[in-house]
Each structure stands twice: as C-alpha cells, then as structure tokens.
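Shown here: the complex without one of its protein chains, the others still in place.
Going in written order, the chains are labelled A and B, and every chain counts its residues from 1.
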Amino acid sequence: MKAFSYERARTPAEAAAAAAEHEDAKFIAGGTNLLDLMKLEIETPAHLIDVNGLALDTIETTPEGGLKIGALVRNTDLAAHKRVRKDYALLTRALMAGASGQLRNKATTAGNLLQRTRCPYFYDTAQPCNKRSPGSGCAAIGGFSRQLGLVGVSDACIATHPSDMGVAMRALDAVVETVKPDGETRTIPVAEFHRLPGDTPHVENALEKGELITAMTLPAPVGGKHVYRKVRDRASYAFALISVGAVVQPDGTGRVAIGGVAPKPWRVEAAEADMKRGAKAVADGLFANARPTHHNEFKRTLAERTLGSVLTEARG
Amino acid sequence: MAGPRDWEISRRDLMVGAGAGAVLAATPKLAEAGASLASETRMPTLASVSFTVNGEGRRLEVDTRTTLLDALRERLQLTGTKKGCDHGQCGACTVIVDGHRINSCLTLAVMHEGSEVTTIEGLGQPENLHPMQAAFVKHDGFQCGYCTPGQICSAVAVLDEIKAGIPSHVTVELDGELLPTSDEIRERMSGNICRCGAYSNIVDAMAEVAGRRA
Partner (left out) sequence: MPMKFNEPAGANPIDRQKVIGKPFDRIEGPLKVTGRAPYAYERHDAVENPAVGFVVGAGIAKGRIKSIDVTAARKAPGVLAVVTAETAGKLGLGKYNIAKLLGGPEIDHYHQAIAVVVAESFEQARAAAGLLRVDYAAEKGVFDLRGTKDTSVKPKPSGGDEPDSAKGDFAGAFEAAAVKLDETYTTPDHAHAMMEPHASMASWDGNKVTVWTSNQMIDWGVSDLAKTLGLPKENVRLVSPYVGGGFGGKLFLRADAVLAALGAKAAGRPVKVALPRPLVFNNTTHRPATVQRVRIGAGRDGKITAIGHETWSGNLPNGKPENAIDQTRLLYAGANRMTATRLALLNLPEGNAMRAPGEAPGLMALEIAMDEMAGKLGMDPVEFRILNDTQVDPENPERKFSQRRLSECFRIGSGRFGWSARKQPGETRDGRWLVGMGVATAFRGNLVMKSAARARLAADGRITVETDMTDIGTGTYTIIAQTTAEMLGVPLTQIDVKLGDSAFPVSAGSGGQWGANSATSGVYACCVKLREAIARQAGLDPLKADFADGQVTADGKSVALAGVANARDIVVEDGIEFGDLDKRYAQSTFGAHFVEIGVDHATGESRIRRMLAVCAAGRILNPKSARSQVIGAMTMGAGAALMEELAVDKERGFFVNHDLAGYEVPVHADIPHQEVVFLDETDPYSSPMKAKGVGELGICGVAAAVANAIYNATGVRVRDYPITLDKLLSAMPEVG
C-alpha cells in the first residue's frame, strides 16, 4: 500500500473541494473494496478523503412516494429498512445475498455500486490487465474465465461487475445523485451509470473526476412479486456465478436483471416484452449478442434455467 | 520535507505528510536511476487517533496505512484478533465496533476516531469466560484456534442481529418473527471461515447460548 495523506470531510461540498485540490485523491467510505485494492497496489491514491462524516446516512421518502437512500447508508441498514423490506424486497434480498454480515455492516450504498471487478487477473499485478493497466493486454481471455462475463464484454476485457445490490437497483430503475467539485449536482439513471469496456475498460462509470455520489433514489414502488436468486458454488459468502433479480406482476409482465454475466448489472428492457412467453424468450433477448468463453458458456444455460425457476416461483 | 511528521490540525482535519501529494522529491542521484521513482516513493503520513478498546481509552500515532487490525495486534498488542487473509475473505479479524461486527482488516485505524471497539480480549478472560466463549469450549467449537476469536465475536453479534430483527439471506418472511434457527445461524456465520471444520459444533454452541438467552 502506497503512503497517502488523509482527511475527514464534513460536507459534500468540502469533500468535492478536497478532491479537486488533490491530483490523486479518492473518497473512502466503507473501504471494504478500496482498501483491499490498495493493499495490492491496484489502487494507489496519494490522498484519501474520508466521507463517513457526511450526513448521507438516512433513508427518506420522496415526494413521488419513492425512497432517497443516502450514499452512506450501510448495506445492512438498507436491507433491514422497513419500507425497503415491504416495497422493494428485491433490494433487501439482493443485499442479503452479498458478501458477509461483517462486510455488509461496513459497505455503503455508493461503495457497493462502485466496487470493482473480481477478475482474478485484475487482482494479480504480475499479470496483464487492460482494466488495471491500460494497454497491457487481457490474461483472462484465453485464461481461466469461469467467473467472467459473456455479454457486454469486449476484446479488451471480459470482467464482470460483482454487485448484487446493483442488479436490484437496475431492475428497480434507481437513479444516482451526485455532486461535482464545482458544487453542481446531477442525476444519472443507474442504467447509464456503468460503462461497457470497449477499448477503455479502465473507465468504469459515468463519474467525473472528484464527483461524489450523494444518494440513490428509487421511484415509487411498482408492486409485483420480488425474487432474487443468486447461484454460486458454495452456499454463502461467494460472488455470483450468475444472479437473477425479477419483479413479476400478477399479469405475468415484469422486469429482469442479471448479475455475474456482464460488466454491469445486465438488463435488456426489450427482452422483458417476452416475459409472458417464458424464460427462453427472455434469455434469448438478454443474451442476443453473447460471446462466451469455453469456461463460461454454461452461464447462458444457467441464466435461462434460473430465470425459469424464478418465474415459476413468482407465479406460484 | 524529509521525514514523517506528526499530524497537525488544519482545515478539514487535514492529515498530510510532507506537502501536497506527499510525494518524496527525487534526489538528483535517484532521478538518474529512473524517472518513475519519484512518483513511486512516498513518505508515510502519521496521524493520531483516539478510540476506546474494551472500555479503555487509547490514543495512537499511526501511519495512515495502519488498519484497525494491525493497530490492535501490533500497536496495542491485542493479538487475539487474527489476520487470516487481510482482504476481508475469512473473518478471522472480526471485532465489534460501535455494536456492529466488522472485518478489522478492511478499515483504517484513523477512520475510527471516537469508536468503541470490543475485541475477543474484552469479551472474557480465561478465568472469566463470556457465555459464548464457555459454550465454544464445551461444544469444542474450534480446533486450531486461529479463526476462533473472530467466530466468537461474530457469534455474539449474530445473536444480537437476530434479536434486532435484521433479516438474512435465508429469512423466509421479511416481515415475520426472527428466531435463531440453525439455518439462520449458519447463513449469518458464513463470513467466518473455519478450515478445521468446526462448524457443526459452533452451531451447537450458539444454539445453546441463544436458548439460554431466550
């Protein structure tokens, strides 16, 4: 871990200003992914801005009847929140499927969205990785890629986004709220938040330098049956091979987002038109341009079968 | 510009080392050795932090890079908290901070100004075991002992989490009553790996304590 200076910010504006002031600064909140990466020198900030003192840890009802979730709300608290359990059960289920109790107690809403891939080659600094070290190549393509992505990937990178929460947020049409160093605020639909790798896999999201996530907003509840199914080799404390988050209405329509298959929570709205026709039709739409590796081609079948099971449960 | 220096309070509780970016300027000789060197070698930043550990106030001057885990183990010599992976992948470093269990390896000591930390040493002592520690001995909920402090800190917190109504991955009804069933215990304890495989006995130990409390 490279040495860094450290400060505690008290307001979003202060945090943003600090970020503008330092060439190589990072915000730190839960720290559960950032410190992990700093120990391996995959992240090497020279300055850390501790944003835990920002009063962004509340969940409020929006005028539209949705929820505004502070960026610093811990995963455990978000999952356990009464309104989330009642109206956005998909989010509770997804959060509780992720990581461990200890990590969920620390990890924040914004940090969860910003966590980086678990590609083992990204994590090994002796290996080439276009995401970690642009232009160095990709060892995962042609390497061990069982965990990695098959859709939305590129010749430069096949990493997946590991978040469970993100899958639920995508299915629930969440919106990210931010503040920039100059004090300007903006909103970014979560659908547009993560970037596909293309030739620049190191650019992972829409945030600009020094831009800080302040909240995520959920629109008014959409009702329906909420199911989150995470598929993994061991029963807990493991990243998803794939996951399926679905909201299914009594009439059989609904929404589906998939985790573990793409560089972002994967949802294709057009494919949802086929919900009534069943899992195969939806999966065909979700994976229309899939380019699996030999190691991860099973994920296509797995996703379709899991979706089928989820739809059965939702309709049952 | 040369060495580490103490933290001084400045605007926004700034903790910086030797000037902007805290980058060690390359000496001419080093500059000849490689241009990249200057940006790589950085002087450590020292900072002070105060928190409570097992009820006792402690104040430390630490390298900002020091994790809470290393502050406990190396500086305070509270080595009951273990380093199994240092990356949040095993749970051996679990401590209870402000009532919540966390991985002490994935948080910096300087981020815990004012925190109340409870470690395994604070739960009980060999002559005065916490009920959970006693139950682990009775049910042989450990073998090599290395993951044990983390398991026990987690176990104590898990029963509190269930009592507080926090749901888990295996909770069937999100609005129903929560009970410390074996399934709930197993899921919630899954962030604590025991390679010796004492899981079945740990569940027995926790069930006994949960029953006693109920």
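One rule holds in what follows: contacts are C-beta pairs under 8 Å (C-beta built on N, C-alpha and C of every residue); 3 or more make two chains touch, one makes a residue touch a chain.
Predicted model, so just to flag it, every value in this text is computed and none were measured.
Novice: Tell me which residue among A:Leu35, A:Leu67, A:Leu241 or A:Ala314 touches the hidden chain in the full complex.
Specialist: Answer from the full complex: A:Leu241 touches the omitted chain.
Novice: Just one of A:Glu21, A:Glu43 or A:Asp124 touches the chain that is missing; which is it?
Specialist: A:Asp124
Novice: What does the interface between chain B and the hidden chain look like in terms of residue numbers?
Specialist: The missing chain touches chain B at positions 3-4, 30, 33-34, 37, 40-44, 63, 65-66, 70, 73-74, 77-87, 89-90, 92, 119-121, 123-127, 129, 133-134, 136-138, 140, 142-149, 152, 170, 182, 185-187, 189-203.
Novice: For chain A, which positions touch the chain that isn't shown here?
Specialist: 1-3, 39-41, 118, 120-121, 123-124, 126-127, 139, 142-144, 146, 229, 231-239, 241, 279, 298, 301-302, 305-306, 308-309, 312
Here is the rule we go by: only the chains that are shown with their structure count from here on.
Novice: Can you list the residues on chain A that touch chain B in the complex?
Specialist: Chain A reaches chain B through residues 1-10, 14, 18, 22-24, 28, 31-32, 35-36, 39, 46-48, 50, 52, 76, 79-80, 85-86, 89, 92-93, 96-97, 99-103, 105-106, 235-237.
Novice: Note which residues of chain B are touching chain A in the complex, please.
Specialist: 12-17, 20-23, 40, 42-45, 47, 63-65, 67, 86-88, 91, 94, 100-103, 106-108, 110-111, 113, 154, 157-158, 161, 165-169, 171, 174-175, 186-188, 190-193
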